[in-house]
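One protein chain is absent from this view; the other protein chains keep their places.
Moving on, here comes subunit A:
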């Protein structure tokens, strides 16, 4: 009854592949599984040499296998990618705390630096606190909206070029069905794209788009990968939608149905009328996060929470009614200046993992410059980048990003969260503040966190110390060197980043990317009144600075 493997004809077959009906032994299955993902990556050109990729990891099966396989393929096929693990801590006791333990183990197992961003730091609320306010009926709305932004914000903090998620073929097939059922043609047109992110600051890619869930689970099981599979305490068995069940039933009857559903989704040609309904990306007037509405969903939800009307954003009372100056009932008022800003460090990265060696980094920069050449089988371009200015680096990188995402009209400065707390916006993160190496250096001095202990943080700080980068956005009275002009400081950083920087030094590099010129965001991220002082220079109000620092969690 037990047949030998269809490939090697030696070992006993261990599973039947749903995609091909082949019966393979474990070794041949691993090989087929990994190489198919490699093929997808090459054919769809979702990565480019030198890119920093944040892998969204929850500790669950899909993302754990994704981290494992990407790490493996990156080495095996020399993708030249810099990988990060990025997790979101929703603040759910008994669930996320345990899954984060898994992610921390993954960090060690795969030697990929980990960054955890928490709802508490980003929004001032944990999910536990939110559920206390609203109960367990609409809590998933909050969680979903907040998580999406949190992933983006975490990826920006890592200076990542892309976010890779573990969405698999079953997920995509289910999405096609759901959009069809809902008659959501614009989404139907987009949902099978392997690169998405029209409504996010960063592109999102799905390397597992054609990978069956069954194979992911079998891979994890046979390889004894360390993953977490407990249900969320607030939504046990929530993923059991009718569409999901239907997809599984279709698969049972005819396994290829999943791929065929994806093919159907890819093949739809949506008419002009539907195209017109695609939302025009703009920016939230409060937090500057990319949004098709004047106020993004997260800010609406947060306003409800902070004003004691938690159902504000849930109950379809869309809009942004001014609530005066709401005081968060559950959230701690933002202190003026944090006494130990570095105490909120979440990165558990080791310095070795966080910082590439100088030779690696040089190679990364060269490759980055070389291109925009997408990864391809056997392609290993190595043109020299000597003599080119960092401005070119950044401009090219930015231009490539914009072109990729066809978002010329949207702000690409990644300056997603400068905001004024007094305007009723959400507690803010100013990424420029986050990335300010001079501030980081000062924080190291005051926090007592040694450079060796602080991973990514340390590399940023040491860069700041060696480069002498001046502070940006600094007009308060902390003991931080201030430049004569923020713009001058930016120019300094651009120049400095041209002179032999390391990828770990991507923090100053990232700062220069924030404003590489007028082509960046057309100044829209400087447009907020609180960011423009009398002399025309761009600075945040001290309130914004304080709020940014309070929330800082690099």
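In this text, a residue touches a chain if its C-beta (ideal position, glycine included) is under 8 Å from a C-beta of that chain, and two chains touch if they have at least 3 such contacts; residues count from 1.
We adopt the following convention: contacts and distances are computed from a predicted model.
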For this session: From the list "Ubiquitin-related modifier 1 homolog", "Mediator of RNA polymerase II transcription subunit 18", "Eukaryotic translation initiation factor 3 subunit G" or "LSM complex subunit LSM3", give the UniProt name belonging to the chain omitted from this structure.
Result: "Ubiquitin-related modifier 1 homolog"
For this session: Please pick, from A:172, A:185, A:205 or A:232, the residue that touches the omitted chain in the full complex.
Result: A:232
Problem set entry | Identified contact with the non-displayed chain, of A:168, A:200 or A:285 | A:168
For this session: May I ask you to list the residues on subunit A that touch the chain which is not drawn?
Result: 1-3, 12-16, 23, 58, 60-64, 166, 168, 170, 213-214, 216-218, 221-222, 229-232, 236-237, 239-240, 244-245, 248-249, 251-252
